[in-house]
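All protein chains but one are shown in place.
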Amino acid sequence: MDHLTALENKSIFIIREAYYRFKDIAMLWSVGKDSTTLLWLCRKAFFGKIPFPVIHIDTTYKFPEMYKFRDEYAKKWGLDLIVGRNDGQVEAGMGPGKGTKLDCCNELKTNALKQTIAKHGFKALLLGIRRDEHGIRAKERIFSPRDEQFKWNYEDQPAELWDQYRSTVADDNHCRVHPILHMTEMDIWKYVQRENIPISELYLSKEGKRFRSIGCAPCCNPIDSAASSVDEIVTELETTTTSERAGRAQDKEDAYTMQKLRSLGYM
Amino acid sequence: MSKVMVLGIDGAPFTLLETYLQKGVLPNLARILKAGHGLSQMDAPVPDVSSTSWASFFTGTNPAEHGIFGFMELKPGTYSMRFPSYEDVRTPAVWEIAGGTSGMRDSGLKAAFAGAFASPAGSVVLNIPQTYPARPMNGVLTAGFVCPDLKKGTYPAAAYDYLSSMGYMSDVDSNKAVEDSAAFFKEVALSLEKRAKAYEHFLEKGGWELFIGVVTETDRVHHFFYDAAFDASHAFNGEFLAVYDRLDRLVGSLYDRFMDLTGGQGKFMTMSDHGFTAIKTEVYLNAWLRENGWLTLDSGKEYYEQVALGSRAFCMDPSRIYLNVRGKYPRGSVDPSQRASVASELKDALKAISGPDGSKVMKEVYLKEDIYRGRLMDEAPDLVCVANDGYDLKGNLKKSEVFGRSAFRGMHTRHDAHCIMPLGMMTSGRLHIEKLAPLILESLAGADTATR
Partner (left out) sequence: MDERSLHIVIVGHVDHGKSTLVGRLFHDTGSLPAEKMNEIRRACEELGKPFEFAYIMDNFEEERKKGITIDIAHTFFATPKRRYVIIDAPGHKEFLKNMVSGTSQAEAALLLVDISQGIQEQTLRHCFVLSLLGVRQIAVIVNKMDLVGYSKERFDAVSRDAIAALARFNLAPAYIIPISASAGENVAAKSPISSWYEGPTVLEALDSFEPLKVEEKGLRFPVQDVYEVSGKSVPVGRVEAGRLKPGQEVVVYPGKTKTRITCVMKFMEEGMTEAGTGECVGITAEAALKRGDILADTEPAFITSSVRANIFWMVDQDYRLGLPMVFKCATQEAIGRIDKIYKRFDPATEKTEDDLTVIKPAEVAEVEITLDGMVAIDSFSEIPELGRFVLEHAGTPVAGGIII
């Protein structure tokens, strides 16, 4: 079995396991390439008809192309789409111009998701995170319980042996399930390429620039790139220099440092 | 030549140790002092922030030589922040000088000890702030604050394997101090145990002439609970004393083992990077600069990008004042030819600040020429304030009031760091942290170099 097929089967197994364990489950869809890949895998797992809702957390600051993409495929694929929004904060004018980026993310993303989970009583969420995204994710499990404060106690997680995942979570908690944790950014693009998965046009180069990741428009910066098709993105990624990657690693270290300094009263 | 052990106790004040010694809280330290060691008060560099002070300690150089003026800097020609790392320390560390791994880094100290080491000396360097990311050296190093990635912060890989396998913690989670004090003290105790175990492991493993281990937990506890230090009725007085009790036992056992291993001939020291005192009020210098027309912020942006055209000065933690000079910053508004007169005007104004009770906030305001010397003068802040005890100077950009309180109960002091060293090593006159590196190298290299 080739590499991508093996990855696909692993993901489908996890998705089906999660649905068997948790009937009150939903999938988080950011409209980005990772969660769209997850959505594609869910369609495969359930023979085209996803039996649970798909949540899109709308900060109201997403790119117009993303809303269009979302609505187009929600309809085309017959999704039970739930749009989650922190209406109180949106009305109060929360945005990237007000408060720090962190405050904005907290209110419009984290709290919006909390409210959505509480409203619908979801016990489990499928998320499209990957292990290679961030150092700390090296410790993520496929089935990862979060407490009511959304906190993840990564030092105290049970081992996951042999595709046997934990079957319950405490009453106040919900379980996050990560079916594509084992995929890398490169795997995703190659799978998108092989399966011809639709992705937002924002990923493709226009006038020498494209987005490597997409989210809220004010906080996303395009990179210089001439890759205007998925094939070209794969080629580009294969030749990306180490220094660009090191730059991103530096950003992550800075974020950690900032958080540490803040806890000691600096900044 | 002698082996040297230095135990750094982050933020442990001279006056606190003196008081605790009198009270009998620190029996092991007392015993060490009796065995031919002396305790002195010591000055930290300006500003008295850990990154600057530790860099001065381990390089024996002035901030304008080593280049660390604080935990953050602005990238040249911008208002965008960066966090200096070990790579930004421009002068070599004592273990690099003694170990022959200083490479292209130069300093007067390195020149003074050129050829002093017949063979490279090995070192064990544990948890000194401002040593991330670890670079290859002759021995073992694991970085102290800030260490985003233990693996990258540790050299060699086998040392990382050991530390990660035993659950070593490079720092405690200070957020817990506020959220759950009991859990915080529990974590402090755990982290101290891990540190003790790791230090003992590397001590026994050998291969070192110089052993430096730093304990950070004292600084963390002081920041949030310094008011508990001398107040028996304080809810956490017992926990506070327990930290010192554990520390005292750790120092005692490392001292005993060190003396065993060196047949009583080793040179043993403890020291801190600054002192601590209780906070009366925090002082937000950027709020003061705004209130007095020196600084305008554009609230639509973040951090120092907020500095707007027309601003003449801004402050970075803890008390570094930078003039917003044209040509140096994108929205520079002070004419380079006016720099000296503007600095002098600002110095007078800062010195005149008085606190809510009418007392003077500043003990001294220094122009950079007063305190720094070295080839990095251009990177130095134009002015640095040193406050009177109780006034905790901050560079926070979000505060609109000049004075206020927060969860913090202790502040750094420049004049009350401590050092314990063999009586024979002590010199007359007031001790400064920069003076420790040459003393360490002299002990390591042997008596014939004492005149260098």
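A few notes on this one:
Going by the order they are written in, the chains are A and B; count residues from 1 in each one.
Going forward, contacts are C-beta pairs under 8 Å (C-beta built on N, C-alpha and C of every residue); 3 or more make two chains touch, one makes a residue touch a chain.
Note that this is a predicted model, so its numbers are computed, not measured.
When the full complex is taken into account, the listed residue touching the unshown chain is B:Asp149, out of B:Asp149, B:Glu379 or B:Asp392.
When you scan B:Ser119, B:Ser165, B:Ser337 or B:Ser428 for touch with the missing chain, the hit is B:Ser165. Here the missing chain is touched by one residue of B:Thr52, B:Ser85 or B:Thr101, and it is B:Thr101. Even with one chain removed from view, chain A keeps its contact list with that chain: residues 1-3, 5-6, 9, 12-13, 16-17, 19-20, 43-49, 51, 131-135, 137-138, 158-162, 164, 166-169, 182-186, 237-238, 242, 245-246, 249, 252.
In the analysis below, only the chains that are shown with their structure count from here on.
Our note on geometry: chain A versus chain B, Cα centroid distance of 40 Å, whole angstroms. The residues of chain B lying in touch with chain A in their complex are 71-72, 82-83, 145-146, 148-149, 171, 173-175, 220, 223, 300, 302-303, 317-318, 394-397, 406, 408.
Chain A meets chain B in the complex at residues 97, 100-101, 135, 252-254, 256-258, 260-261, 263-267.
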